[in-house]
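Yeah, one chain of the complex is gone here, protein chain that is, but the others are all in their spots.
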Amino acid sequence: MSLLLAAVFNLNHPAHTVDWEFIHLSVANVVVIGLMLIVFVLAILLPFPGAARRETARRGGGAS
Amino acid sequence: MSAVPNVPPGPPPGPPSGRPPGTPSWSGAPSHSPGASSKSWTVKLRERGVAALPPDKLLPDGQPTYVASWIYVFGVASIASLIVIVGSGCILALKGPAWWHETGVGHFFNSIHLWSVELFFFAMVVHLWGKYWMAAWRGGRARVWITGAITFLVAIPCALTGYVSQQNFDAQWISTQAKDAMNSVGVGAFFNLTNFGQMYSYHILLLPIAVVALVSLHVLLVRRHGVVPPFELQDKLADAPGEKGRA
Partner (left out) sequence: MSIWRTEPESRTPPWRGPYAPYDLIKELCIAVGAIVLLAVLLTVLLSSPDDPPSTIAQWSRQLPADFAATAAKELNGTSDTAEYGPPYNHSSGSVQHFFILHPQRWLGVSHPIDTAEDYVVKPLETIPNDPALSAALAEYKAASSTQKKEWTEAYAKPLEEYATAVEEKKVPPSTVVVNTSTGTVTVNTSGAGPVPTMMASLQSLAQSGGLEGGLVSSRQFFQTDYTKPLLFIADGGLLEERAEGQHLLGDQWGLMNETGSYPGQPWLWLYALWYQVEPIKSSPNADIQVLLIMSLLSLLFIFIPFLPIVNRIPRWIPVYKLIWREHYRSQGG
(Lines give C-alpha, C1' and ligand atoms only; values in the text may rest on other atoms or scores of the structure.)
Protein backbone atom coordinates (compact mmCIF):
# COMPACT_ATOMS: atom_id res chain seq x y z
CA MET A 1 0.00 0.00 0.00
CA SER A 2 2.82 2.38 0.82
CA LEU A 3 4.82 1.19 -2.16
CA LEU A 4 6.54 4.18 -3.71
CA LEU A 5 7.57 3.96 -7.34
CA ALA A 6 11.28 4.63 -7.18
CA ALA A 7 12.49 7.17 -9.70
CA VAL A 8 15.41 6.37 -11.95
CA PHE A 9 17.25 9.39 -10.57
CA ASN A 10 16.74 10.31 -6.94
CA LEU A 11 16.54 14.07 -6.54
CA ASN A 12 15.70 13.92 -2.84
CA HIS A 13 18.96 15.41 -1.63
CA PRO A 14 19.84 19.03 -0.88
CA ALA A 15 20.29 21.03 -4.06
CA HIS A 16 23.59 22.20 -5.46
CA THR A 17 23.54 25.92 -6.13
CA VAL A 18 25.00 28.29 -8.68
CA ASP A 19 26.37 31.24 -6.72
CA TRP A 20 27.51 34.57 -8.13
CA GLU A 21 27.69 37.75 -6.07
CA PHE A 22 24.28 37.92 -4.38
CA ILE A 23 22.67 35.49 -6.83
CA HIS A 24 22.06 31.96 -5.54
CA LEU A 25 20.11 29.72 -7.89
CA SER A 26 19.56 25.99 -7.63
CA VAL A 27 21.16 23.95 -10.42
CA ALA A 28 17.73 22.59 -11.37
CA ASN A 29 16.32 26.09 -11.88
CA VAL A 30 19.37 27.15 -13.89
CA VAL A 31 18.89 24.08 -16.10
CA VAL A 32 15.23 24.97 -16.68
CA ILE A 33 16.01 28.59 -17.53
CA GLY A 34 18.86 27.51 -19.79
CA LEU A 35 16.58 25.02 -21.55
CA MET A 36 13.96 27.72 -22.11
CA LEU A 37 16.56 29.89 -23.86
CA ILE A 38 17.94 27.01 -25.93
CA VAL A 39 14.48 25.82 -26.96
CA PHE A 40 13.48 29.38 -27.90
CA VAL A 41 16.51 29.80 -30.12
CA LEU A 42 16.04 26.38 -31.71
CA ALA A 43 12.35 27.06 -32.30
CA ILE A 44 13.24 30.15 -34.28
CA LEU A 45 16.12 28.63 -36.21
CA LEU A 46 14.93 25.13 -37.05
CA PRO A 47 13.00 24.79 -40.34
CA PHE A 48 9.28 24.07 -39.99
CA PRO A 49 7.79 21.19 -42.03
CA GLY A 50 5.30 21.81 -44.83
CA ALA A 51 7.38 24.20 -46.94
CA ALA A 52 6.28 22.51 -50.18
CA ARG A 53 2.60 22.85 -49.24
CA ARG A 54 3.05 26.52 -48.43
CA GLU A 55 4.93 27.15 -51.69
CA THR A 56 2.09 25.50 -53.64
CA ALA A 57 -0.38 27.75 -51.83
CA ARG A 58 1.67 30.83 -52.64
CA ARG A 59 1.67 29.88 -56.29
CA GLY A 60 -2.13 29.73 -56.09
CA GLY A 61 -2.41 25.94 -56.26
CA GLY A 62 -3.66 24.88 -52.87
CA ALA A 63 -5.24 27.80 -51.00
CA SER A 64 -7.85 26.49 -48.54
CA MET B 1 -49.57 18.08 -33.97
CA SER B 2 -46.32 18.52 -35.87
CA ALA B 3 -45.69 16.46 -39.01
CA VAL B 4 -42.12 15.81 -37.80
CA PRO B 5 -41.99 13.38 -34.86
CA ASN B 6 -40.52 14.66 -31.58
CA VAL B 7 -40.28 18.24 -32.78
CA PRO B 8 -41.49 20.68 -30.12
CA PRO B 9 -44.37 22.99 -31.06
CA GLY B 10 -43.36 25.85 -33.31
CA PRO B 11 -42.76 29.40 -32.05
CA PRO B 12 -45.77 31.47 -30.99
CA PRO B 13 -47.18 33.84 -33.63
CA GLY B 14 -44.94 36.87 -33.97
CA PRO B 15 -43.21 38.94 -36.61
CA PRO B 16 -43.09 37.30 -40.03
CA SER B 17 -40.35 34.69 -40.18
CA GLY B 18 -38.19 33.82 -43.19
CA ARG B 19 -38.67 30.15 -42.28
CA PRO B 20 -41.63 27.96 -43.21
CA PRO B 21 -43.87 27.68 -40.11
CA GLY B 22 -42.77 24.95 -37.73
CA THR B 23 -39.20 24.82 -39.07
CA PRO B 24 -36.93 24.64 -36.05
CA SER B 25 -34.17 27.25 -35.71
CA TRP B 26 -31.45 24.58 -35.97
CA SER B 27 -32.51 23.66 -39.51
CA GLY B 28 -30.19 26.35 -40.86
CA ALA B 29 -32.91 28.53 -42.32
CA PRO B 30 -32.75 32.23 -41.33
CA SER B 31 -34.53 32.95 -38.09
CA HIS B 32 -36.25 36.11 -39.25
CA SER B 33 -36.41 38.29 -42.27
CA PRO B 34 -33.37 40.47 -42.83
CA GLY B 35 -33.59 43.86 -41.19
CA ALA B 36 -36.29 42.81 -38.77
CA SER B 37 -35.15 43.07 -35.14
CA SER B 38 -35.70 40.16 -32.84
CA LYS B 39 -36.32 40.66 -29.16
CA SER B 40 -34.97 37.17 -28.51
CA TRP B 41 -31.76 37.25 -26.43
CA THR B 42 -30.93 33.82 -27.79
CA VAL B 43 -31.13 35.07 -31.37
CA LYS B 44 -29.11 38.18 -30.54
CA LEU B 45 -26.39 36.16 -28.83
CA ARG B 46 -26.31 33.58 -31.60
CA GLU B 47 -26.08 36.19 -34.33
CA ARG B 48 -23.33 38.12 -32.53
CA GLY B 49 -21.39 34.91 -31.97
CA VAL B 50 -21.75 33.71 -35.53
CA ALA B 51 -20.85 37.16 -36.88
CA ALA B 52 -17.70 37.33 -34.78
CA LEU B 53 -16.71 33.71 -35.31
CA PRO B 54 -18.37 31.92 -38.21
CA PRO B 55 -17.59 28.19 -38.14
CA ASP B 56 -14.81 28.36 -40.71
CA LYS B 57 -13.13 31.10 -38.71
CA LEU B 58 -13.64 29.30 -35.39
CA LEU B 59 -12.09 26.11 -36.75
CA PRO B 60 -10.18 26.99 -39.92
CA ASP B 61 -8.48 24.25 -41.88
CA GLY B 62 -5.74 26.52 -43.12
CA GLN B 63 -3.32 29.09 -41.84
CA PRO B 64 -1.58 31.97 -43.62
CA THR B 65 1.57 30.80 -45.36
CA TYR B 66 3.71 32.91 -43.00
CA VAL B 67 2.86 30.52 -40.16
CA ALA B 68 6.04 28.61 -40.81
CA SER B 69 8.09 28.37 -37.63
CA TRP B 70 8.38 26.07 -34.64
CA ILE B 71 7.82 29.09 -32.40
CA TYR B 72 4.12 28.81 -33.28
CA VAL B 73 3.71 25.46 -31.53
CA PHE B 74 4.28 26.85 -28.03
CA GLY B 75 0.78 28.24 -27.77
CA VAL B 76 -0.78 24.84 -28.44
CA ALA B 77 1.91 23.25 -26.24
CA SER B 78 0.72 25.51 -23.40
CA ILE B 79 -2.88 24.43 -23.98
CA ALA B 80 -1.83 20.77 -24.16
CA SER B 81 0.04 21.13 -20.87
CA LEU B 82 -3.03 22.73 -19.29
CA ILE B 83 -5.15 19.78 -20.48
CA VAL B 84 -2.71 17.35 -18.82
CA ILE B 85 -2.65 19.48 -15.64
CA VAL B 86 -6.46 19.47 -15.43
CA GLY B 87 -6.64 15.76 -16.27
CA SER B 88 -4.08 14.69 -13.69
CA GLY B 89 -5.64 17.16 -11.24
CA CYS B 90 -9.05 15.54 -11.73
CA ILE B 91 -7.57 12.11 -10.98
CA LEU B 92 -5.93 13.47 -7.81
CA ALA B 93 -9.25 15.08 -6.83
CA LEU B 94 -11.09 11.77 -7.34
CA LYS B 95 -9.22 10.19 -4.44
CA GLY B 96 -8.79 13.24 -2.24
CA PRO B 97 -5.76 15.20 -1.03
CA ALA B 98 -4.22 12.46 1.14
CA TRP B 99 -4.09 9.80 -1.58
CA TRP B 100 -0.81 10.78 -3.18
CA HIS B 101 1.05 10.45 0.11
CA GLU B 102 -0.29 6.97 0.70
CA THR B 103 0.05 5.04 -2.56
CA GLY B 104 2.51 4.66 -5.41
CA VAL B 105 -0.21 5.25 -8.00
CA GLY B 106 -1.23 8.44 -6.23
CA HIS B 107 2.37 9.61 -6.14
CA PHE B 108 2.65 8.81 -9.87
CA PHE B 109 -0.27 11.10 -10.73
CA ASN B 110 1.08 13.78 -8.41
CA SER B 111 4.35 13.65 -10.34
CA ILE B 112 2.48 13.94 -13.66
CA HIS B 113 0.65 16.95 -12.24
CA LEU B 114 3.88 18.62 -11.06
CA TRP B 115 5.80 18.04 -14.31
CA SER B 116 2.90 19.16 -16.49
CA VAL B 117 2.85 22.39 -14.46
CA GLU B 118 6.58 22.86 -15.15
CA LEU B 119 5.91 22.17 -18.85
CA PHE B 120 2.97 24.61 -18.82
CA PHE B 121 5.07 27.49 -17.51
CA PHE B 122 7.95 26.49 -19.79
CA ALA B 123 5.72 26.56 -22.88
CA MET B 124 4.00 29.78 -21.81
CA VAL B 125 7.30 31.60 -21.31
CA VAL B 126 8.70 30.51 -24.70
CA HIS B 127 5.31 31.39 -26.27
CA LEU B 128 5.32 34.88 -24.74
CA TRP B 129 8.93 35.49 -25.79
CA GLY B 130 7.98 34.55 -29.36
CA LYS B 131 4.88 36.72 -29.32
CA TYR B 132 6.83 39.68 -27.96
CA TRP B 133 9.46 39.51 -30.71
CA MET B 134 6.67 39.26 -33.28
CA ALA B 135 4.92 42.27 -31.69
CA ALA B 136 1.85 40.08 -31.90
CA TRP B 137 -0.41 42.83 -30.52
CA ARG B 138 -0.37 44.65 -33.87
CA GLY B 139 -3.44 44.97 -36.07
CA GLY B 140 -5.98 45.37 -33.28
CA ARG B 141 -4.69 42.33 -31.37
CA ALA B 142 -3.88 44.13 -28.09
CA ARG B 143 -6.55 42.11 -26.27
CA VAL B 144 -4.86 38.89 -27.35
CA TRP B 145 -1.67 40.01 -25.60
CA ILE B 146 -3.59 41.31 -22.58
CA THR B 147 -5.56 38.08 -22.03
CA GLY B 148 -2.37 36.05 -22.47
CA ALA B 149 -0.45 38.17 -19.95
CA ILE B 150 -3.29 37.95 -17.42
CA THR B 151 -3.44 34.17 -17.90
CA PHE B 152 0.24 33.92 -16.98
CA LEU B 153 -0.26 36.11 -13.92
CA VAL B 154 -3.35 34.17 -12.74
CA ALA B 155 -1.52 30.86 -13.21
CA ILE B 156 0.97 31.96 -10.55
CA PRO B 157 -1.48 32.07 -7.60
CA CYS B 158 -3.04 28.90 -9.02
CA ALA B 159 0.35 27.23 -8.62
CA LEU B 160 0.87 28.84 -5.19
CA THR B 161 -2.43 27.46 -3.88
CA GLY B 162 -1.34 24.06 -5.16
CA TYR B 163 1.99 24.25 -3.34
CA VAL B 164 0.32 25.15 -0.03
CA SER B 165 -2.24 22.34 -0.49
CA GLN B 166 0.39 19.60 -0.61
CA GLN B 167 0.07 18.82 3.12
CA ASN B 168 3.80 18.16 3.47
CA PHE B 169 6.85 20.11 4.72
CA ASP B 170 6.99 22.23 1.55
CA ALA B 171 3.38 23.31 2.16
CA GLN B 172 4.15 24.11 5.81
CA TRP B 173 7.11 26.28 4.87
CA ILE B 174 5.59 28.06 1.88
CA SER B 175 2.34 28.87 3.71
CA THR B 176 4.03 30.22 6.83
CA GLN B 177 6.47 32.33 4.79
CA ALA B 178 4.23 33.60 2.00
CA LYS B 179 1.54 34.56 4.53
CA ASP B 180 3.74 37.54 5.46
CA ALA B 181 3.58 38.85 1.90
CA MET B 182 -0.19 38.35 1.75
CA ASN B 183 -0.68 39.98 5.16
CA SER B 184 1.52 42.97 4.27
CA VAL B 185 -0.92 44.07 1.57
CA GLY B 186 -4.04 43.17 3.54
CA VAL B 187 -4.90 40.23 1.25
CA GLY B 188 -4.14 37.83 4.11
CA ALA B 189 -7.27 39.02 5.87
CA PHE B 190 -9.47 37.14 3.39
CA PHE B 191 -7.01 34.82 1.60
CA ASN B 192 -5.44 32.69 4.31
CA LEU B 193 -2.58 30.56 3.02
CA THR B 194 -2.54 28.49 6.22
CA ASN B 195 -6.21 27.56 5.79
CA PHE B 196 -5.95 24.30 3.88
CA GLY B 197 -9.67 24.06 3.14
CA GLN B 198 -9.75 27.49 1.55
CA MET B 199 -6.54 27.01 -0.42
CA TYR B 200 -7.65 23.60 -1.71
CA SER B 201 -10.94 25.10 -2.90
CA TYR B 202 -9.15 27.89 -4.73
CA HIS B 203 -6.70 25.44 -6.23
CA ILE B 204 -9.04 22.77 -7.57
CA LEU B 205 -12.00 24.95 -8.52
CA LEU B 206 -11.86 28.74 -8.55
CA LEU B 207 -8.44 29.42 -10.06
CA PRO B 208 -8.55 26.61 -12.67
CA ILE B 209 -11.91 28.01 -13.82
CA ALA B 210 -10.27 31.43 -14.12
CA VAL B 211 -7.28 30.07 -16.05
CA VAL B 212 -9.44 28.00 -18.42
CA ALA B 213 -11.80 30.94 -19.00
CA LEU B 214 -8.89 33.26 -19.77
CA VAL B 215 -7.22 30.75 -22.10
CA SER B 216 -10.54 30.21 -23.92
CA LEU B 217 -11.01 33.95 -24.36
CA HIS B 218 -7.41 34.27 -25.54
CA VAL B 219 -7.82 31.52 -28.15
CA LEU B 220 -11.18 32.88 -29.37
CA LEU B 221 -9.55 36.30 -29.83
CA VAL B 222 -6.74 34.70 -31.85
CA ARG B 223 -9.32 32.97 -34.04
CA ARG B 224 -11.23 36.24 -34.40
CA HIS B 225 -8.26 38.37 -35.44
CA GLY B 226 -6.10 35.71 -37.04
CA VAL B 227 -2.41 35.10 -36.44
CA VAL B 228 -0.53 38.42 -36.65
CA PRO B 229 1.01 39.05 -40.10
CA PRO B 230 4.73 39.65 -40.46
CA PHE B 231 6.21 43.14 -40.21
CA GLU B 232 6.37 44.83 -43.59
CA LEU B 233 10.02 44.91 -44.59
CA GLN B 234 9.64 48.15 -46.57
CA ASP B 235 7.70 50.31 -44.14
CA LYS B 236 6.83 53.54 -45.92
CA LEU B 237 4.83 54.85 -42.97
CA ALA B 238 7.59 54.54 -40.38
CA ASP B 239 8.14 58.26 -39.88
CA ALA B 240 5.00 59.80 -41.34
CA PRO B 241 3.52 62.77 -39.40
CA GLY B 242 1.15 61.72 -36.65
CA GLU B 243 2.79 58.35 -36.24
CA LYS B 244 5.07 59.36 -33.36
CA GLY B 245 4.87 57.10 -30.33
CA ARG B 246 3.00 54.37 -32.17
CA ALA B 247 4.49 50.95 -32.96
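Every chain is named by a letter (A and B) in the order it is written, and numbering of its residues begins at 1.
Quick note on the criterion: contacts are C-beta pairs under 8 Å (C-beta built on N, C-alpha and C of every residue); 3 or more make two chains touch, one makes a residue touch a chain.
These numbers were taken from a predicted model, which means no experiment stands behind them.
J.: Given the contact rule set out at the top, which of the displayed chains would the hidden chain touch in the full complex?
T.: Looking at the entire complex, the absent chain's contacts are A, B.
J.: From the list B:L53, B:V84 or B:A210, which touches the chain that is not on show?
T.: Residue touching the chain left out of view: B:V84.
J.: Among the options B:I71, B:I91, B:C158 or B:V215, which residue touches the chain absent from this view?
T.: Here the residue in touch with the unshown chain is B:I71.
J.: Write the list of subunit B residues that the hidden chain touches.
T.: Subunit B touches the chain not shown through residues 59-69, 71, 73, 76-77, 79-81, 83-84, 88, 100-101, 107-108, 110-112, 114-116, 118-119, 121, 125, 130, 132-135, 137-143, 145-146, 149-150, 153, 156, 159, 166-173, 175-178, 180-181, 183-190, 192, 194-198, 200, 226, 228-235, 237, 243, 245-247.
J.: Counting contacts across the full complex, list the positions on subunit A that touch the omitted chain.
T.: Within subunit A, the residues that touch the unshown chain are 5-17, 22-29, 31-33, 36, 44-45, 48, 50-51, 53-58, 60, 62-64.
Following the convention adopted for this analysis, only the chains that are shown with their structure count from here on.
J.: Would you kindly tell me how far, in whole Å, the mean C-alpha position of subunit B lies from that of subunit A?
T.: Computed value for the inter-centroid distance: 23 Å.
J.: Provide the residue numbers of subunit A that touch subunit B in the complex, in ascending order.
T.: 1-5, 32, 35-36, 39-40, 42-44, 46, 48, 50-51, 54, 57-58, 63-64
J.: Using the touch definition from the top, list the residues of subunit B that touch subunit A in their complex.
T.: Contact set of subunit B toward subunit A: 60-62, 65, 68-74, 102-104, 107-108, 118, 122, 125-126, 129-130.
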